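For this depiction, one protein chain was excluded, whereas all remaining protein chains were kept in their positions.
The block that comes next holds chain A.
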Amino acid sequence: MTSILTYTFKNLPSTSKWALRFSVRPLSCSSQLRAAPGIFFELYLKAAQTKSKKTLAKPHVRNVVVVDGVRIPFLLSGTSYKDLMPHDLARAALSGLLHRTSVPKDVVDYIIFGTVIQEVKTSNVAREAALGAGFSDKTPAHTVTMACISANQAMTTGVGLIASGQYDVVVAGGVELMSDVPIRHSRKMRKMMLDLNKAKTLGQRLSLISKFRLNFLSPELPAVAEFSTNETMGHSADRLAAAFAISRPEQDEYALRSHSLAKKAQDEGLLSDVIPFKVPGKDTVTKDNGIRPSSLEQMAKLKPAFIKPYGTVTAANSSFLTDGASAVLIMAEEKALAMGYKPKAYLRDFVYVSQDPKDQLLLGPAYATPKILEKAGLTMNDVDAFEFHEAFSGQILANFKAMDSDWFAQNYMGRKVKVGLPPLEKFNTWGGSLSLGHPFGATGCRLVMAAANRLRKEGGQYALVAACAAGGQVCHSRSTGASGKSFSLKQSKLIQECLI
């Protein structure tokens, strides 16, 4: 765990300063990895001007639109955001959203945020951030958690609330601060401290204190591994790569592609959802800082981070620990139109799936993609933009191989034929989690906004978003763990016409 962090840092320009900080925080790394893969998120976008494909509107269901969305720059953990608290980042994203959309505060009915590693002081981080960002104190807010698809869960919860007619305007977002994670006293120490609280007499207190042992002081770090299987996510990813026979060069090549495309998108100013963030006491951050296109030769030098010495997953082909926050404004279509907005996309369908948390932890997208396509009545060819969360190169490539295999479809998914490969020229063309970073709780909104902005820029109609996440809370039955979700987003001609 530590090593992956260290490696990541070595590749940074400003190594020395951070290297120490990095290596002392193995726990954060672990949690990142744990949460990274698992859930799966998809969406479709229907672009206005292009081909007249059918609309995905459903009778008797309200149309839900994304008006716009923003994110603060995603930074390697331990860099500029390191002294902040999670709600500070979330607040910045919320303020930025208010600024970008000029939505009147009192119009917002509800706020939902996703997060994974919770800061205990702000367990409902959505509410703390909303209050600080100047939203009305009459606007309720709640926080959701679902590993790496927490922001997706925040958005789909919002979609559900709007579609069912409860609300018209919802803000959804996500935040993660891996620069600081809760490290607890040991259970024994906690127990003694709580008992001390209840002790009434000096005698009782002294007898409790006399039971103190030095080992009570050893801290409890956030879990290094998937709770149900005890396996770290990196180890799991390495096994997945082995299972699908994905070589190290293939993985490095894919990671390099992600970084190169992200660099290009950043240079060309395509990442328009990024808003500047003036960090208190520090300079204004304007750009993601994890994008670092290297060379295959450089990458080949890294040692495997998890399964040593024969593994193939390295620091360079994994997503890194990231701080960041994002937020989107979701509305009922008629409300948005009435308020004079020109929405960016419809949010159409979504699907969550879950599988065995051990061997299929990272295969969510392979399972969810055919499902969501079926639900929307589309095929792979109809989709114009794919945005998949990249936890590990090996994980993305394994999902590709699974999607392209009839054998896998028949033996594991109970389907007759494979769903097929997403065309690479439509896939994560502005970079992905490997290069842009992956603040667990915030990645979902980034994926949706990237997909929406790409449709708009490239003139597509449908986009599909997918992510995988760690098991944990979705385990209703004991054999399931990892879950996936997808949802569709489309932009209709009608909106364009009305608004133009």
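Everything that follows uses one rule, which is that a contact is a pair of C-beta atoms (placed from the backbone, for glycine too) under 8 Å apart; a residue touches a chain by one contact, two chains touch by 3 or more; residues count from 1.
The definition used in the following text is that contacts and distances are computed from a predicted model.
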Match the chain absent from this complex view to the correct UniProt protein name in "Large ribosomal subunit protein mL66", "enoyl-CoA hydratase", "Centromere protein N" or "Aldehyde dehydrogenase domain-containing protein". "enoyl-CoA hydratase"
Looking beyond the chains shown, say which of A:Lys263, A:Lys282 or A:Lys358 touches the absent one. A:Lys358
Options A:Ala57, A:Leu131 or A:Ile307, residue touching the unrepresented chain: A:Ile307
In the whole complex, what residues of chain A lie against the chain that is missing from view? 227-230, 235, 239-240, 242-245, 307, 310, 358-360, 363, 398, 401-402, 405, 407-408, 411-412, 478
